[in-house]
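Missing here is one protein chain; the remaining ones are kept as they sit in the complex.
Chains here go by letter, A and B, matching the order in which they are written, and residues are numbered from 1 within each.
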Amino acid sequence: MRKKWSLVLASALALTMILSACGDKKENEGSGNNGSPNQESGFIAATDTSKNPKQAKDRKDTFIIGMTDPKGIFNPLFMETAYDYYVVYSTFDTLITYKADGSYENSLADKIEISDDNLTYTYTLKDAKFTDGTPVTSKDYLFTWKMLLDPSYDGDSDALSANIVGGKEYREGTASEIEGIKIIDDKKFSVTVSEYTALTPVDLGYVYVMPEHYYGKDYKQGSLESVKALNSKPLGSGQYKLVSYKAGQEIVLEANEDYFRGTPKIKNLIYKTTTDSTNLAMLQSGETDMNNISVSVDNVEALKEMGFMNIDILPNNGYGYVAFNHKKEILSDVKVRQALTYGLNRAEIVEGYYGPYADVINIPESKVSWAYTEDGINTYDFDLEKAKSLLEEAGWKVGADGIREKDGKKLKLNFSATANNPVVDALLPIMTLNYKELGVDFVAETLEFNAIMDKKSTGDFDMFFAAWGLTPDPDNTIFISNGAQNDFGYSNPKVDELMAKGKKELDLEKRKAIYKEMYQEINKDAVFIYMYQRTNMEAYNARANGFDISPYKDFPFSLYQVELEQ
Amino acid sequence: MKQYIIRRLLQMIPTLIGISIIIFTISAMVPGDYITARDNPNMTAERAAELRAIYGLDKPDWQRYFIWAGNMITGNFGTSLQHKLPVMEVIGEYVWNSFIIAFFAMILSWLIAVLAGVFSAKFQYSLLDKLITLAIFVCMALPSFFIGLLLIKWFALDLKLLPVGGMTTAGLKGGSWTYIWDVVKHSILPISVLTMLSIGGLSRYFRTSMLEVIRQDYIRTARAKGLKERTVIFKHAFRNAMIPAITLLGFELPGLFGGAMIMEQIFAWPGIGHVYLNSINMRDYPFMLGFTIFLAMLTLIGNLLADLLYGIADPRIRLK
Partner (left out) sequence: MSASASPITENTNYRPKAVDSPWRTAWRRFSRNRLAVIGSILLVLMFIICFIGPFLSPYSLLDYNLKFKNLPPNSSYWLGTDYLGRDILLRMMLAGRISLLVGLVATVISVIIGSSLGAFAGFYGKKVDTFIMRLADIFMALPSLPILIIMGVVLSDLQIDPKQRIYYLMVIIGVLNWTTIARLVRGQMLTLREQEFMQATDALGLRDRRKIFKHLLPNTIPVIIVTATLSVAGAILSESALSFLGVGVIPPQPSWGNMISAANNLIDFSKRPWLWIPPGMCILITTVAINLIGDGLRDAMDPKMKK
């Protein structure tokens, strides 16, 4: 599940989030936990805090958070895993930050003014200091962009897509300054873009401000080696500052007394390395205070039994799906794809592993997103008879050996999934049984994850099972013809048209309508078999109060507000 | 003897070259690369191409081999794609943690295996032999994660005697003695698991060896001469029985530094094993290749040591 985390958060990083209409205080609809009648989620409070282990109770000013070990890249430019991200968010700040409902509010930015042509954004900074006492100024923001646009930048952010004027020239090395970013004074600066989209305010605002005097000491355009050397020694303006880092073991942080939102209430914060096998046990023994535990009926029961843990179950920003290769003849027929969807008992598969903690979904969008809709969406409920009749209509008749055939060809389908995956363990037996009854010659294999991804990129597959994270914004390149992520051969001109329209539209209501139509098309075309949207679970010791966690606002965002019961 | 050593060391060079070519070919044949492993749905095709160019992944395989091999010769093991640090530095951060566990487990397991093996052989078919054998079989038949889970449940959760995992208590302050004692407490369970896993094979092996030797004529002679049984067993039988076991010592060398992937997972021990496994899953080639070559060198040296020790211990062998 580690990969899915890094996807979700990496995508949040990748500067693609929608800003509710500029300056408009309209609340996002479809956010929060409504619209999920089957899925159990929400907050389960601790029942008996007297069971709190002594180890934990004795920690009056320290909070220990368990997580998979990060790579030690505590640098907003180069971080790749979700766990490095947690440390970065604890130590750095951005101009704008998430609210619980997925919209934005100002963070380091005090004021944001947007020109009438939507091309120039003027920011005024709040009074904030880096943890070494130096004030945060405009030149730090400019410097951060220089690093992002540097020719040798090999991190994840696609800085050029922000379309900052002069960015391309800086990247190519033909300019030594970025024309589009102008410093007006220490606290005020403006950024001009050549082209705007609904994502521009986020591209420009969701940037971690890094101190020039620290990271830029030996920086020269074209080489970021001196910056990378400081990966494990971050210096930011954020809630905490780094005290020590032991690879594979722990990261010790101390509260930033001059934090611009007020001194964090917990003085000492430690991120301790845990593994899937130890995370529950360590919560139980009191060696850790908090962890992200994968949701299953067993785990939730175990946490409830402990009595001293608060449990927060939230929908995950992502979904599991079975992909079809639309370029293969058998699967290019929409009736066949629909039949395969009707013919698969998705509800039982999901219940088999997740119990009540995951939902079957029918469109590639999270239930908590504003773009989610159930209007006019076919839920493809399990119906073997319907599936069989669809196959008959498509010309696939049952042959003598029980396998359907058409024009001399047999209905043979290859399917790949990763091994050692509890969902696949529930999926394969049920799928094998279902498709056998449908008359499909179903050949399933397990393959290593990268091998499946490789097959996906070369188009050498019929069907496979995978999951990925959702960007909070519905815009993507999966469903458009020849899109960068479209290795499936799907092509529908109407979808292409709607996707392009949605990207340019700034009004939220209008966007919702556009995407609704788009999802209806995708649903009709049975592009994939959408399997499930699962949940995530943050469990923390009940002596901590003040967390504000949502699917869009991860736990590090509210750390400074949390206090420990004494 | 010296000639032999020099000749073997020289032979290592073509062997290493051969190994490097094979390992590199294998890694090139494995599908996917670092970019596909990241599986970032937002990466544009252009960005992917840019990154591949920066990492040098777009060059033809044979070119990449020579670049890599050339760097290796000068001691440059490359930079890990995941950690963004030189491979050797990453290894250095984790390998000593693995070494501590492996070293003490090795000493313990050899000690116990020798004792158990000798005992079993001396008292073959007795009740003690059968009990020891049964215990050893149980250790062998159960996978490591089971033994680990069992120990965690008993000692860490039920009896609350030992910590669940990790190498140290988070945020521990205090002098070096507090620190050492903390590490000792944390390492008791991992070392126990590793020991239990190894004694299975080792003890059966020593037992067989001992049984062989005990039946030899010269042992009968020693007893006939009226020597104390203890002398017969430990001075004569034992030393002869241990000779073939010496080869096994040489094999332990790469194991000391290779890390134990499963054990590290179970106990959240900051060892090199899971870093290596990760690098394979994420196609972090520089680390994968660098560490494999590191282990390969240790294997070769270990084999050389085993052969040398065998030659020294057994006077009947002539190393030519």
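In the analysis below, a residue touches a chain if its C-beta (ideal position, glycine included) is under 8 Å from a C-beta of that chain, and two chains touch if they have at least 3 such contacts.
Every value quoted in this text rests on a predicted model; they were computed, and no experiment measured them.
A.B. asks: Out of B:V138, B:L172 or B:I312, which is the one that touches the chain we can't see?
C.D. replies: B:V138
A.B. asks: Which listed residue (B:L81, B:A170 or B:A296) would be found touching the missing chain in the intact complex?
C.D. replies: Only one of B:L81, B:A170 or B:A296 touches the chain omitted from view, namely B:A296.
A.B. asks: Of the residues listed, A:F63, A:Y121, A:Y357 or A:F449, which one is in contact with the missing chain?
C.D. replies: A:F449
A.B. asks: Which of A:A281, A:V295, A:L411 or A:M463 touches the chain that is not shown?
C.D. replies: Going through A:A281, A:V295, A:L411 or A:M463 one by one, A:A281 is the residue touching the chain not shown.
A.B. asks: What subunit B residues would touch the chain not displayed?
C.D. replies: 11, 15, 18-19, 22-23, 26-27, 29-31, 133-134, 137-138, 140-143, 145-146, 149-150, 152-153, 200-201, 204-205, 208, 211-212, 215-216, 243-244, 247, 251, 277, 280, 288, 292, 295-296, 299-300, 303, 306, 310, 314, 316-317, 320
A.B. asks: If the missing chain were put back, which residues of subunit A would it touch?
C.D. replies: 276-277, 280-281, 298-299, 301-302, 348, 351-353, 416, 418-420, 424-426, 428-430, 432-433, 436, 443-451, 454
Throughout what follows, only the chains that are shown with their structure count from here on.
A.B. asks: Spell out the part of subunit A that touches subunit B in their complex, as residue ranges.
C.D. replies: Touch list, subunit A to subunit B: 3, 7, 10-11, 14, 16, 62, 64, 69, 71-73, 78, 80, 152, 154, 156, 158, 161, 228, 231, 246-250, 252, 268, 270, 272-278, 281-282, 284-285, 287-288, 448-451, 453-455, 457, 468-469, 471, 476-478, 484-485.
A.B. asks: Which residues, counting only subunit B, touch subunit A once they are in their complex?
C.D. replies: Going by the criterion above, the answer is residues 30-32, 36-45, 47, 50-51, 54-55, 82-85, 93-94, 97, 145, 148-149, 152, 156-157, 160, 163-171, 264-268, 270-271, 274-275, 281, 283.
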